[in-house]
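Here is chain A:
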Amino acid sequence: MNPLLNPKLPEPAYKEEFTAGRLFTYRNPSDLTLWERLYVPEVLRGLSITGSIFFKNMGLWLVWLGYWARGRANEAPRGAVTVYYPEEERPDMTKVNRGKHILTQRLNGEPQCVACYMCATACPAWCIHIDAGEHPDPAIEKYPVRFDIEIDKCIFCGYCEEACPVDAIRLTTDYHTVDYLRERMVYDRDYLLSWNPTKVQQEHVYPGGEPRRG
Partner candidate 1 sequence: MAYTILDGHKTLLNFPRGAEGTWTLDSYRTRGGYSALEAVLREGRYTPAGLLDQVKKSGLRGRGGAGFPTGLKWSFLAKQRPAYLVCNADESEPGTFKDRVILEENPHQLVEGMILSLFALEAEHGYVYVRGEYVHPQKRLDAAIREAYEAGYLGEDVLGAGRAYHITLHSGAGAYICGEETGLINSLEGRKGQPRLKPPFPAVIGVFNKPTIVNNVETLASVCSIAEFGGEAYAQWRNESGKSTGTKLFSVSGHVERPGVYEVPMGYPFKRLLEEECGGMLNGMPLKALIVGGSSVPVVDAETAMKIDLDYESCAAHGTLLGSGGVIVMGEGTCMVRSLEVLLRFYHHESCGQCTPCREGTGWIHRIVRRVEAGQGTMVDLDELYRIADNMEGKTICTLADAAAWPAKSHLRVFRQEFERHVHEGRCPFGGRFPDPFHLGPQA
Partner candidate 2 sequence: MSEIKTVTLTIDGRQVTVPAGTSVLEASKVIGAEVPHFCYHPGLPVDGNCRMCIVEIDGARRPPVSCATSCADGMVVRTDTAAVKAIRASVMEFLLVNHPIDCPICDKAGECMLQDYYMQHDRKRSELRDEKVHKPRLVKFSDRIVFNGERCILCTRCVRFTENVTRTHELGIVNRGDRALVEVAGGGSLHNRYQDNVADICPVGALTKTDFRFKKRVWFLKHTDSICPGCSRGCNVVLDHDKNEVVRVMPRFRAEVNGHWMCDEGRDIHKRIGVDRLLAPRVKLPGREGGATPEEALEAVAEVLGEARKTPDRLAAIASSWGTNEEAFLFAKLFGETLRTPHMDVKSDSDEGYPEDDVLHTADHNPNRAGVVAQGVVPNDKKGGLGLAGILDACRRGDIQCLVVWGPGLSGHLPGGESELALVLSKVARVVYLGWKDDPVARLAHVALPTPAWAEKDGSYTNCDGIKSTSVRALDPPPGVRGEIEVLADLQARLKGRSYGRTFRELAAKTGAPLPPRRPAPALRQPSLYRHASGVARP
């Protein structure tokens, strides 16, 4: 269709330009104004923005020094929005953060898991290792004899949670998954079950979150 026949059509979103004897077509042509294309003033503007943040934060540091000198460093206003991780923790960590795994339990404390390997199959990091066994109760039939998660391989994508057909594995908000020993970073079945071994048998409470209903 000839765009001239329909003047309401928008301008074609590309620009053609002869450069080095060839016709180049830019799909996303620059929409900079001449002032912006002079570059230097805009660079200076950018530098003034980052520079002002720099000086503001240095000023705040001086203020902090003042508070620190009076032993009230905690009350000082701070420019940094990040935290010193092991010493400090973010108070506003989201409830849907994907962290350490847990295995949910049946009423008698056994794992809800039926060892279907869906999580192990879905896991892109291949960090879940299950051995299935025959459960004495024929209504359950199958349960995990071994359920290991190599937390150091885990990428916290949450696919295991998605794949689980019986809501047996969940990611909690707990993100303290570091350790100095690799051996300790393989979470076994008992560890994964030990998140809340005695409390709340009536409903499975999502640690740090709302209780799930229904």
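The candidates came about this way: all candidates are chains of the complex that A comes from, given by their letters.
We take it that a contact is a pair of C-beta atoms (placed from the backbone, for glycine too) under 8 Å apart; a residue touches a chain by one contact, two chains touch by 3 or more; residues count from 1.
Model, not experiment: these values are computed from the prediction.
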Chain A is shown by itself; which of 1 or 2 touches it in the complex?
-> 2
Would you tell me which residues of chain A are touching candidate 2 in their complex?
-> 114-118, 121, 132-134, 138, 141-142, 165-166
